[in-house]
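One protein chain omitted, others in place.
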Amino acid sequence: MTRAGFTLGELADVLQAQLDGDPTRVVTGVAPLGSAGPDQISFLTDARHHDAARLSRAGAFLVAPDAADLPGPTLRCAAPQQALIDLVRLFHPPAPVTPGVDRTAVVAANARVDVSAFVGPLTVIGSGAVVGPGVRLQALVYVGAGVEIGEGTVVYPHVSLGEGVRVGRRVVIHAGAVLGADGFGFAFDGSAHRKIPQVGGVLIEDDVEIGANTTIDRGSSGDTVIGRGCKIDNLVMIAHNVQLGPHCVVVAQSGVSGSTRIGAGSMLAAQVGVTGHLSIGPAVRLAARSAVIRDLPGHETYGGAPAIPIRQWRRQMAAISRLSGKRGSA
Amino acid sequence: MTRAGFTLGELADVLQAQLDGDPTRVVTGVAPLGSAGPDQISFLTDARHHDAARLSRAGAFLVAPDAADLPGPTLRCAAPQQALIDLVRLFHPPAPVTPGVDRTAVVAANARVDVSAFVGPLTVIGSGAVVGPGVRLQALVYVGAGVEIGEGTVVYPHVSLGEGVRVGRRVVIHAGAVLGADGFGFAFDGSAHRKIPQVGGVLIEDDVEIGANTTIDRGSSGDTVIGRGCKIDNLVMIAHNVQLGPHCVVVAQSGVSGSTRIGAGSMLAAQVGVTGHLSIGPAVRLAARSAVIRDLPGHETYGGAPAIPIRQWRRQMAAISRLSGKRGSA
Partner (left out) sequence: MTRAGFTLGELADVLQAQLDGDPTRVVTGVAPLGSAGPDQISFLTDARHHDAARLSRAGAFLVAPDAADLPGPTLRCAAPQQALIDLVRLFHPPAPVTPGVDRTAVVAANARVDVSAFVGPLTVIGSGAVVGPGVRLQALVYVGAGVEIGEGTVVYPHVSLGEGVRVGRRVVIHAGAVLGADGFGFAFDGSAHRKIPQVGGVLIEDDVEIGANTTIDRGSSGDTVIGRGCKIDNLVMIAHNVQLGPHCVVVAQSGVSGSTRIGAGSMLAAQVGVTGHLSIGPAVRLAARSAVIRDLPGHETYGGAPAIPIRQWRRQMAAISRLSGKRGSA
């Protein structure tokens, strides 16, 4: 669903931008500097791309207040990155939710589905589950017994929400994610690994986004908790009883082991690993591929395996690099 | 499904524990030391947590025979970790299986489903498949043609069992796992990668557990084999023709490349990688994130990339650490 176009004057109004150019000019879409054509508006949110902007064929530019001259009309915004989000949403408004339960969905008699929710084809909703207002379960979703899903949450196909999982409001769960599988707990009895029953839950707070094929296990007892506003990428593993504070970011293919707590506003880049029973952060930043094996104080950036403060890690990398440059003479 | 409560006397009987306290006292649940209240029983299975136990508000404690005094009744057990499993199961007995095939399941006419099995909604069972007694296929499961599933096995939603996959008894397969996708085999013919047909199978022996979104590929010819009692965590990759001996443990996000054999009782911690055509173990332990590129003798612990004996690896880590401490002077 896209709109045909906006005048630059309309855009300046909506984005509270200062327009330098013809307010009646119409643009029909947003595109990056390299691919935008004369009917499209582009954006320069990072001054390093100024050369690309000068060569762009875009019909207009969204820029920061102090951006240098560009070959076309400009919309100057105090927070151009935020204005860009609004701009893209203008051209690509979210599809409206058509309420109703598809006739092929299988809904338990005692589940409660709000009349404003959409339950897509071939979705299963178990006994006692509660699906809130405006929720969208796209298709082929599994909602276990007793699951609760808050207002405005969107769940993509092939997601599995295990028994009793609780999901907050305005959460987005991408295809194939599994919430509430058993935590990985066994005790060797001398001849075999006996399963430790995993009887806890999963709590996803408001405004969380969870990537495709990511797994978040249920607690062994008590909950695994993803704090409000956390953003988790694809193929991430969150083990039982992990607690992520609010507004953490976990990039693809990272894993956090059991019972570790990560403080608010922390950022794990891609392919990071964190061992279990640790306390990390708040406001920690972990470089891609770093491996955390002990508690880390907050408000610091770390890298390496095992993870150490980033400047120390860079010295380590430089020293190793010199080793090889010397053909291995240690 | 939970029971309202047990007296400490009942618990002492069932767990064969020595009770020090009032046998008529009732507890209504099990909880960790930090969160247990006066109506709950907690546990001290690791003496390092004794301080937390002393501060706990729990109404009773499951402990080892030699545990020091605690602020409440104690149940002393020779194997407290095993007794804890029994204790949790008392309060959280597994849900009973209600036999029957959901009317929305799609079952091939010549598939054989035992009358005691449960086939959940929107499950597909292909031609000639055999579903054993007491099996539970929760919902939205795909069971390919000719698949065999042994007695008492539980399969969670969105699992895919490819054509001809054989699964033993009492196996647990968590949501989104894929067994029997084609192995990754191609031969470059000078202009393109031609697919090598993958015509082998997958054999999952008894008492295996397989994590969410884990993938176990079929053999190119012959089977990929997961030995009895193996426990595999989430997002693990087991390539074609791998053979895991009995009672191996593979933690999350690890991968084992094609045709590698891992001996009985081995343990791969998280994010380990093993290259193909190797022979590892038995009873090998691999530290998290280690990378195995050659055969490894059994009954040893390894770490690092490439993996070396753990004490050697620790010296290596210490030496690297000194490099950076010296600001890179090698």
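Per-chain numbering from 1; labels A and B assigned in written order.
To be clear about the criterion, a residue touches a chain if its C-beta (ideal position, glycine included) is under 8 Å from a C-beta of that chain, and two chains touch if they have at least 3 such contacts.
No experiment lies behind these values; they were computed from the predicted model shown.
Touch with the chain omitted from the figure is made, among A:150, A:183, A:229 or A:258, by A:229. Considering the full assembly, A:31 is the residue among A:12, A:31, A:135 or A:242 that touches the omitted chain.
For chain B, the residues touching the chain absent from view are 106, 122, 124, 140, 142, 158, 160, 162, 176, 178, 181-182, 184, 186-187, 189, 192-197, 199, 213, 215, 217, 221-222, 235, 237, 239, 253, 255, 257, 273, 275, 291, 293, 305-306, 308, 312-313, 315-316, 318-320, 322-323, 326, 330. Mapped onto chain A, the footprint of the missing chain covers residues 30-32, 35, 79, 81-82, 84-85, 88-89, 91-92, 102, 104, 120-122, 138-140, 156-158, 172, 174-176, 207, 209, 211-213, 229, 231, 233-235, 247, 249, 251-253, 270-271, 288-289, 317, 320-321, 323-330.
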